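Missing here is one protein chain; the remaining ones are kept as they sit in the complex.
And then chain A:
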Amino acid sequence: MVLVPDGLDKVWRAQRLLLRQRYDECIEICSALLDKNPYDQAVWYLKCRALTMKNYLDDTEIEDEGVAEVLLDDNAIAKLPRPGTSLARPLTGAKSGGASQGVRPVSSSGRPLTGFARPGTMTRPGTQSTDVRGAFAGNRPGTSRPVTGSDRFVRLGTASMLSEPGGPFIAVEKLDLRKYAARPALARVLCDYVIYHDHNPKKSLELCAIATQLAEYKDWWWKARLGKSYYQLGLLREAERQFQSALKNSDMVSVTLELCKCYVRLDQPNTCLDAYARAGTNHPDEPQLELGKARIHDAVNDMAQSVTCYKRVLSIDSSNVEAIACLGAHHFYTDQPEVALRFFRRLLQMGVSSTELWNNVGLSCFYASQYDMCLSCMEKALALANDENMADAWFNIGTIGIGIGDLGLAYQSLKIAVSIEAKHAESFNNLGVLELRKGNVDQARANFQTAASLVPHLFEPFFNGALLAFKLGDFQESFELCTKSLDAYEDHSDSHELLKQLKQHFSTC
């Protein structure tokens, strides 16, 4: 296609290309124009905007926390909060209204796995008594590297620097921000540029502060950006104040979402829910608010509430993938695989096609006794799989193998799972059980130990190890493992039973 068709104004063309998300072409035109006339503000505006949008990242979602954030987090209010009032201490057991841990696996923070993987669902958002080792180990599959720096921003920032030949477009450090702040149109794009392209919250903070002042503290947008800058700098209380102030000026959904993100980082789930609820009364048709609520309920392990929220999301936006996925997962783990299957099938019909989804469809089919379907679904899952999720798919095939009694298939699948991802603890655990059936006691023990050392929040390897040790007569080890199993899952009745037997044994001899 021609960059600028005959007879068209270049600026007009650049503006349209910008709206069409054809940023590179827009930048090309603008660069050419700026070469001729470097003081053309309109072109500067367009190029600035194009560069910003090219690197734009919707940051209303919860993001990964880097090592520094996890380790140097001092936002915790209470060291030992009551259950349900902190993300660090989710509700447990029967109060949650969800499936028990024995049925629904948990993430490393002791929360049931959600049906939808967002940044932050696998780790704990908010405060956590994490040790250095845990923080540095990282839990992204496929890499042992932790998330570094201040989230994704730093890395994306360096990438955007690299892509620009001839140095950065705007040398923010050299600008007289006061001068720009007085020109509303330029100031706003500059601010977005600094935040999204340069990832320099310090500078944007400066700009926002001046601009807010010039706007006589009446402009919600500048306050929201001020809050965003504070948030990115980790000054959560200041950010909260700015967002609240912005909301007073104008009730915007995006600001509410950012405020709630702030509360999540501050580990105040209940305040966060209040904020969502307040916004929800004004914006009853906004699914993001309900979704946020559902996520918080999810995070504090209040499954019943979260499911109602997800259902409400679906009544507003019937094609919300996250809600469908989470409801599907919920039904699956509450022993309604047929219902779960319908949810997952809906996702398939909507055009989602991923390993995880096929995997879930396969498993739902299996538990709904539709054996003819499940293996072909798993086949598709494998065909779509990459290194990160292939191990899970094989693990599930192993589970199906165990379920239908084809232990050979199960054994081989689990072996493959382990060969793909050497840190797949669940596979090690199941392999241990299979080895035990084969009579390879040493192998089984080694497998349980590996599994337990890889993922200490799973209770199964501990319990299996304890049981094996008990049968081998190693009561001391059995006792230790049993205690650890109960640490991971305090309501596990089999562990309690075993512990009782052990105690009886110890007291008699």
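Quick note on the criterion: contacts are C-beta pairs under 8 Å (C-beta built on N, C-alpha and C of every residue); 3 or more make two chains touch, one makes a residue touch a chain; residues count from 1.
Convention: contacts and distances are computed from a predicted model.
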Omitted chain (choose from "Transport protein particle subunit trs85-2", "MMS19 nucleotide excision repair protein", "PTHB1 N-terminal domain-containing protein" or "NADPH:adrenodoxin oxidoreductase, mitochondrial") - UniProt protein name: "PTHB1 N-terminal domain-containing protein"
Residue, one of A:170, A:316 or A:446, that touches the chain absent here: A:316
Interface with the unshown chain - residue positions in chain A: 1-2, 5-9, 11-12, 15-16, 18-21, 37, 39-42, 44-46, 49, 53, 58, 60, 178-179, 182-189, 219-221, 224, 250-254, 257, 283, 285-288, 316-319, 321, 346, 348-353, 379-380, 383, 408, 412
